[in-house]
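Accompanying notes for the structure given below.
A single protein chain has been removed from this complex, and every other one stays in its place.
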Amino acid sequence: MSAPTVETPRRALAWRPGPVALAGAVAVVLVIAGELVSPGFAGYGQLVNLMRVAAFLGVIAIGQTIVIIAGGGGVDLSVGKVATFAAIIGSRVMAGDDANIVPAVALALLVSAGIGLVNGLGVTLLRIPPFVMTLGMIGVVQGLILAYTGGQASGRAAPALTSLVNGRIVFDLPGLLFLWLLLGLLAVWLLRRTTFGWNLYAVGANRTAAELTGVRPGRTLVLAYVLSATFAGLAGILLLGYTESVFLDLADQYMLPSVAAVVIGGTLLAGGIGGYAGTAVGAIVLTVLQGLLTTLDIGGAWRTVVNGVVLLVLLSLYGRQRRLRS
Amino acid sequence: MSALLEMTGVRKRYGGVQALDGASLTALRGEVHALLGPNGSGKSTLDKTLAGTVVPDSGEIRIDGAQARIGGPRDAHALGVAAVYQQLSIVGDLTVTQNVVLGLEPARRSGFLDHRAARDRAATALERFAAAFSGRLPLDRPAASLRPGEQQIVEVAKALARDPRILVLDEATASLHKEQVEVLFEVVRELRAAGVLVVFTSHRLDEVFALCDRATVLRNGRTVATVDLSSTSEDALVRLMVAAPRPEPASPPEAPHRASAGTSAAAHGAREAPVRGGTAEPGAVALEVRGLTTDRLRDVDFTVRAGEVLGLGGLQGQGQSELLLALFGAARITAGDVLLDGEALPLTSPARAARAGVALVPGDRARQGMFASRPIQENLSLASMRRRARMKLALSAPAERRAARSMVERLGIKIGSLNDPVATLSGGNQQKVVIGKWLLDRPRVVLLDDPAKGVDVAAKEEIYAIIRGLAAEGAVVILNSSDNRELTELSDRVLVLFEGAVAEELTAAAITENRLVSSALRLAPGETL
Partner (left out) sequence: MRGLFPGVRLPGVQLSGAATVAMLVVAVVVNSALQPNFWSGYALTSNFATFVPLVAIAVGQTVVVLSGGIDLSLGAQVTLASVVAVRIVDGQLDRLPQAVAAALGVGLVCGALNGLVVALVRLQPIVATFATSFVFSGLALVVLPTPGGSVPLEVTTAYRAAVLGVPVALLAILGLALLWWVLRRHRVLRHVYAVGGDPEAAYASLVPVARTRISAYVLGGLFAALAALAVLANTGSGDPFVGNELTLASVAAVVIGGTSLAGGRGGAGGSILGAIVLALVTNIVFFADVPTTYRQLVNGAVIILALALAGIPALQKRRPAA
């Protein structure tokens, strides 16, 4: 992902597995475990299916990665709700007609970006802790959804969108996976090869130093929240294409996994370290884990507990604060 | 008399800085023992190891002959040590009474507080200082509502309420009025009479001579000497505190040929012209500061010529860093103008100041200057990448690498790979990265806040060469330094600051270490203010 290092050959010897490689290894182990427990778990069709489920989480987690890298306790808990809302808007405006795809997607993304803007302004100008701000935003977006739909989702995905997401293109792989790859590359480019990305890492690593280097931290943070909501909106549209019709809590359950995927991928909750490749692997790990738990016939309640425990364990590994005594 | 306190071989390292390097201190029961040394000599760190807020990497502490293990403030308390820190341990939202008894609140067995006992204890502790407060003892007021001097007295009273055998006073007089200092000294003398050891740290030599019996001088984290103050002159003490001449001085301290030193350094320090525009002729006034006032600066006036190095001297914390931050748009300016080449500088934010050609190398590298976890590449690119980006957004990896590598070569930064985190470098190389990121932005005005602090001798000389090179190319350079030798070697002029105002301007031959030390110390309050 980053430029090859030629300066010091001995670095190759000092190589230790990074979080991305570790997470990848965990995913492989989980797949093997699944195959042992329930033969067929690692079959081609089954794996493609798991990847498809992971794709939605992966796209939502793009924005989450950006916000968490920005540091300062940055996180966006409203991504699930925003994705739901975007899908609902998209579905209603499309009304099952290909001609409406462009206005529908544009409106859905615009509304999402607006929600992100409010999040960003609340966090930067009013200094509301991001967790609290975006948790509060869930209630507001839920309210917007009820007000917009009157409690009844309507419309339908346009056939073109559905065939883009579900249609099999090469190797019997659904288009969704190629879209995920495309968006993932976009995310990596944004983080690694743009002034925004480098400013973002700088703000996350040391906000004071960033400000004293001529970076505008406020502007960078607001943009991070706008992007987070926009990617969430995009994920909502993809979900719409997959499910064809929407319901009122379509993507809500992505809130915790989106944070967990980022943490599993080695992005520090303290900010300034990490990247999207890790998050993508993290999304796959979580999805495989869910699949395995389902295979083991472990119910939704215990799955929630396991998710919480997984997040706690990962945080204890990566996210500890300094001591008072030096 | 046997020693009450013996500290030997105390070492402590913070990141790249060796704060204590085998310091020792021996002090007696019933004495007031001064702990002296220049900025950064390790006095405060030694105080903190005694008080338990810093745990040393190695070293031995004996109290009353018995080996003491001080792993935290509770251990220190159990051994009879109480401390007054430079950074107060007052909780502003609690009342004065609550602060004085904090951590040792009188309470019933069930844990419910005994308010009357707390008030009594606080009143007793504060009564000896009654003269230091205007009006009645503010027992029930929130501590944050007191004036700084009064808060300081509360802090001392809080330490005394712990009934210590050893009392550490770290710059405890810094924010006190003359009358309050008198009151404090009276109390310290009573404590001495009662057999308490008082370890007293202060910048004010007149206070040290007025109060203390003996003094231990620290330099670079090591103990230089312990002297009997009744038989030591002020001059002799200052000589102990000022560093001995370095083995390989680049030029004699009072060298009159600073300009030529600059040009020779330019040849080796910088190959390409880093200065943008280049319209100012050498010698023309480039930066003009008129009546600059902030929370901590009062009415600062000065001008700097292009190609000139203006030093900022005086005791540390007299507004030098604040002045540099204000000139970089990072402190709120309440009055005054700053003109660059006759035009007002936009100093409303660092981002605008940077785009107008100002650069700041801040004083606290780890906190303000670098992105420890980020690659050297990004650290170097950040300040100037907007110049190379397409549509202000897209970065080209080869272009960024070329820019970073040019700076690595020009400044002789020793690195492995550009992708290594900057934290993996030595202090001197880290500092060169912080300077280098600005050189890539070709600034007109370079503000440096103690740029050579905590770096090794070789790196120091290289940083000096960079500074001379900048000036030789016509940049305006303003240099704050806690190292007076550095000021004498680099500055064309020095402004000595005191309490946020310019107290004295030294030029040419007047810039000597002794003059700087005496100028900073002679201005201590009680004399002129």
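Just so it is clear, A and B label the chains in written order, and each chain counts residues from 1 on its own.
To be clear about the criterion, a contact is a pair of C-beta atoms (placed from the backbone, for glycine too) under 8 Å apart; a residue touches a chain by one contact, two chains touch by 3 or more.
All values derive from a computational prediction rather than experimental measurement.
Visitor: Return the single residue from A:N166, A:T208 or A:T295 that touches the missing chain.
Guide: Considering all chains, including the one not shown, the answer is A:T208.
Visitor: Among B:R11, B:K43, B:H77 or B:R305, choose the residue that contacts the chain missing from this document, as touch is defined above.
Guide: Only one of B:R11, B:K43, B:H77 or B:R305 touches the chain omitted from view, namely B:H77.
Visitor: Using the document's definition of touch, tell me which of B:G71, B:G103, B:G195 or B:G291 contacts the absent chain.
Guide: Considering all chains, including the one not shown, the answer is B:G103.
Visitor: If I consider the whole complex, including the chain that's not displayed, which of A:S228, A:S258, A:T279 or A:N307 touches that chain?
Guide: Only one listed residue reaches the unshown chain, and that is A:N307.
Visitor: Which residue from B:K12, B:K158, B:R365 or B:R410 sits in contact with the chain not drawn here?
Guide: Of the candidates B:K12, B:K158, B:R365 or B:R410, B:K158 is in touch with the missing chain.
Visitor: So that we can see where the missing chain sits, which residues of chain B does it touch?
Guide: Listed in rising order, the touching residues are 51, 53, 73-74, 77, 83, 85, 87-94, 98-99, 102-105, 107, 111-113, 142, 158, 325, 330-332, 349-350, 362, 368.
Visitor: Extract the touching residues of chain A with respect to the undisplayed chain.
Guide: 73, 75, 77, 122, 125-129, 131-133, 135-144, 146-147, 149-151, 208, 211-212, 256, 259, 269, 299-309, 311-312, 315-316, 319-325
Everything that follows uses one rule, which is that only the chains that are shown with their structure count from here on.
Visitor: Approximately how many whole Å separate the CA-defined centres of chain A and chain B?
Guide: Centre separation, chain A to chain B: 44 Å.
Visitor: Which stretch or stretches of chain B touch chain A in the complex?
Guide: The contact residues of chain B facing chain A are 14, 53-55, 72, 328, 330, 349-351, 353-355, 360, 362, 367-375, 378, 381-383, 385-386, 389, 392-397, 401, 415-419, 437, 441.
Visitor: Which bits of chain A are touching chain B when the two form their complex?
Guide: Against chain B, the touching part of chain A is residues 2-3, 5-8, 11, 193-196, 198-199, 201-202, 205-206, 208-216, 272-273, 325-326.
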